[in-house]
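Quick one: the structure is below, and I'll ask about it shortly.
Removed from the display is one protein chain of the complex; every other protein chain stays in position.
Going by the order they are written in, the chains are A, B and C; count residues from 1 in each one.
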Amino acid sequence: MAFKVGEGVATISKLVSWAVAYCIACLHQYTIFVTCFHLGSSNSYLDRISSSPSAPLQNYLQLDPKETALVLIEYQNEFLSEGGKLYEPLKECLAHTNMIENSAKLTKVAREKGAAIFHVPIMFREGAPEIYSKFGILSGIKEGGTFQEGTWNAEFHPDMTPSPEDIIVKGKSGLCGFYSTNLDFLLRQRHIKNVVIGGLLTNCCVESTMRTAYEAGYQVYTLTDCTAAIGVDAHDSMYKHNAGMFSTVTNSGEVEKAFD
Amino acid sequence: MAFKVGEGVATISKLVSWAVAYCIACLHQYTIFVTCFHLGSSNSYLDRISSSPSAPLQNYLQLDPKETALVLIEYQNEFLSEGGKLYEPLKECLAHTNMIENSAKLTKVAREKGAAIFHVPIMFREGAPEIYSKFGILSGIKEGGTFQEGTWNAEFHPDMTPSPEDIIVKGKSGLCGFYSTNLDFLLRQRHIKNVVIGGLLTNCCVESTMRTAYEAGYQVYTLTDCTAAIGVDAHDSMYKHNAGMFSTVTNSGEVEKAFD
Amino acid sequence: MAFKVGEGVATISKLVSWAVAYCIACLHQYTIFVTCFHLGSSNSYLDRISSSPSAPLQNYLQLDPKETALVLIEYQNEFLSEGGKLYEPLKECLAHTNMIENSAKLTKVAREKGAAIFHVPIMFREGAPEIYSKFGILSGIKEGGTFQEGTWNAEFHPDMTPSPEDIIVKGKSGLCGFYSTNLDFLLRQRHIKNVVIGGLLTNCCVESTMRTAYEAGYQVYTLTDCTAAIGVDAHDSMYKHNAGMFSTVTNSGEVEKAFD
Partner (left out) sequence: MAFKVGEGVATISKLVSWAVAYCIACLHQYTIFVTCFHLGSSNSYLDRISSSPSAPLQNYLQLDPKETALVLIEYQNEFLSEGGKLYEPLKECLAHTNMIENSAKLTKVAREKGAAIFHVPIMFREGAPEIYSKFGILSGIKEGGTFQEGTWNAEFHPDMTPSPEDIIVKGKSGLCGFYSTNLDFLLRQRHIKNVVIGGLLTNCCVESTMRTAYEAGYQVYTLTDCTAAIGVDAHDSMYKHNAGMFSTVTNSGEVEKAFD
């Protein structure tokens, strides 16, 4: 498009207008970053990831427990316990975010406050006859024999064992928490509006679930200190580049306070 | 889990086994990286992003045009043309990947070879009454008045104008190319197996579409040189951390050759 | 299953219990029938189908307009206007339910009360390249050249022309109002709880939409006097056998009163 004479002012005004409008949404997470880095390390993004309780960024956060579901993705031994096939590559990031301890505490609080707790495990039969993909992460799951149902590997981590009143979502054979499960059906039945997501992996199943939940009209919350990925860099990148477009980025401490 | 005596060997063998299996899938992209960096700069990942025609990494790639759809996401003036509200923040990455020129060439070749061309524009009525989200990227779209139907901003970029035989996918109001559209219906009707994705933004609509397409069983291909994001870092991060889990990462030159 | 000694009483009690429980849901519509036929013709189901204003069966029906959408399926000339390709086979049932007049009045009232009005047209390009099905109703649509976009046939019936504030749902290429459209996205954005469905055909697109809406957790209402099918028998059968399992069967007069 060639610019005509006299369009200069309109263009500048337009650039200012998109700068204001677009920054609100897509660049929201960058703003947090930039702000944080300028404010200094005591209130930085990395602190939020570490779930520093002294860094309350969003004191406005409020959640009605009756309309809120905590969606817990794949807190299974395969990922979280020594001896699990994927524990070693996750170990560094698990320590970095301390996600098991944070998630267990948040789950307890949320349950007591009356929020619905949804556990979303993944599992496959021996040999994973459910999967035919020759490429992508599913082919790796099949070849690695991970998450085999009936084995210790597919069981919940001891600190994240469901209570009798919790809901166990069924069917998860893919990555998104919605596509191959009854999660949406169950959330709709309970008139859930807020979906708070924790689990594994930050940039795989957690991210796919976050994206679909947003698409489906839920108010979505992602938790920097209740998620982990293969490598801290992959974890940080998801929160730096993607999470803000589809969710409110927060942490377990802020959500616990939001129920009051 | 406490380790019992004698489990040492089994554990080491287990660690080796996951290392082999898991690397195949989840870490596939890292492998490419590591390989590339060891091979030297002439065959590196950055070369692939720049679509260097002298760097054929996947000489095995083959696509039957009759089973292949090129899915082109939001090649609209708002993003791609000077004067579009989101052109300025995209400009750097557009130049970096040269995605308009590459996409136009690939579209022409794919169409001639007989592949189906699906254009997936996004648009909203004045004031965007379709959107009520108070958060996330949709609220930014609403506030920014972007992609208003009937305006130049929502029109296709001149180099990416659909041909009469192309299919225009309808309904896109959200981010994923599937959720709010007839894309899946149309792909299924044509018995499409391979979905090759180009467009904008690399880590927003392109990534959501890639994730859902993989979930839905399509063989998915993402194109480093036919996509762009707000900042080269966001673009590169998607290919570094996420794309390999859900797609074969390739470029326009390789896909063009794959139709032969 | 062989009955053991002493199970007789338990079995009888069980039979009574299912009779009570199951009748509430699955056989609800039969109950209405049986009741009606015993009460005599003045308050019968057939009267409800004829939309007799003197037969208010559900004086409890209440709808908050802000949470209610009127979903209007395919009020297009192809079906509803003399000269439309499908008008002749529909004519008898259109006269039987008087659905055009009833729908126009209900739409006006619902719009004034503040309910959201969603129009869901179906249309295809010349030759219907969107459809490849060799069987079922879609193959008939393709062969018949019906609902061609840009022609009078695909336009809304004059009495059902959308107002500027109404929403036009996009993408409908299949039968269900949800699968190939942005309807669910738009309903979720507006936090709609109640979906009131009118349109065509009673046992095809209306029924598929009703079934999916129920599955997706909406409170669904079907309107005997704002729907029609190819033959009164097909219309009546849907309300007799199926509608009560997935919706509250009602009519335009009752819904108009429910907004107060």
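Definition applied: a residue touches a chain if its C-beta (ideal position, glycine included) is under 8 Å from a C-beta of that chain, and two chains touch if they have at least 3 such contacts.
Fair warning: this is a prediction, and the values are worked out from it, not measured in the lab.
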| item | value |
| --- | --- |
| Per the touch definition above, residue among A:Gly140, A:Gly174 or A:Gly244 touching the missing chain | A:Gly174 |
| Touching the absent chain when the full complex is considered, from C:Ala154, C:Val195 or C:Ile230 | C:Ile230 |
| Missing-partner contacts on chain B, residue numbers | 184-185, 188-189, 191, 215-217 |
| Chain not shown, touching residues in chain A | 129-133, 165, 167, 169-174, 179-182, 184-186, 189-191 |
| Residues of chain C (touch criterion as defined above) contacting the omitted chain | 1, 3, 7, 11, 14-15, 17-18, 21-28, 77, 81-83, 85-86, 88-89, 133, 135-141, 143-146, 174-176, 179-180, 201, 203-204, 207-208, 211-212, 214-217, 219-220, 229-230, 233-234, 237-238, 240-242, 244-248 |
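Simple rule for what comes next: only the chains that are shown with their structure count from here on.
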| item | value |
| --- | --- |
| Fraction-based call for chain B against chain A, same above half, different below | same |
| Chain B and chain C: spacing of chain centres that average the CA atoms, whole Å | 39 |
| Distance from chain B to chain A - Cα centre to Cα centre, in angstrom | 22 |
| Contacts with 2+ other chains: residues of chain B | 133, 174, 179-180 |
